[in-house]
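As you look at this complex, bear in mind that one protein chain is not there, while each of the others sits in place.
Right after this comes chain A.
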Amino acid sequence: MMTLALLAILWTLVWLLHLNGLPAYRRQNPCHLPPASRFQNHLLRLLPVLALVSACLMDGLDGLFLWAFTAPVTGILLGIILPLCVPAGRPRASGGLAGSLSSLNGQSLQKHSEAPKYLP
């Protein structure tokens, strides 16, 4: 249980750092960390490795599988919960924070002026 709690915390931090590194119009993280820096990028790479090593040391092979299963579970939970944390009643951007730079059609991130053009 200790391993699970530790992994859940570390993976949550990893996902929050990942979201923090995205451009503002793509961010869905209402609890903002300081602006993404080189330190955060290093941390983003270091934390999964740290989580894996500590899980394996604590629980052996079980820890390895716990590490693999906890990542998507925490990611999906965060992915679903964070957009719901945006206060209701305010105009919602497409996948981003209320009042962010994105278009208000709620449909496609591709339409935003800052979005890279993926489709020809």
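Keep this in mind: contacts are C-beta pairs under 8 Å (C-beta built on N, C-alpha and C of every residue); 3 or more make two chains touch, one makes a residue touch a chain; residues count from 1.
Criterion: contacts and distances are computed from a predicted model.
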Key: Per UniProt, the name of the complex member that is left out, chosen from "Peptide/nickel transport system ATP-binding protein", "High-affinity branched-chain amino acid ABC transporter permease LivH", "Alanine or glycine:cation symporter, AGCS family" or "PepSY domain-containing protein"   = "PepSY domain-containing protein"
Remark   = Checked against the full complex, the residue among A:Leu10, A:Ala51 or A:Leu82 that touches the missing chain is A:Leu82
Note = Had the left-out chain been drawn, it would touch chain A at residues 1, 3-4, 15, 18-19, 22, 26, 28, 59, 61-62, 65-66, 68-73, 75-76, 78-80, 82-84, 92, 94-95, 106-107, 109, 118, 120
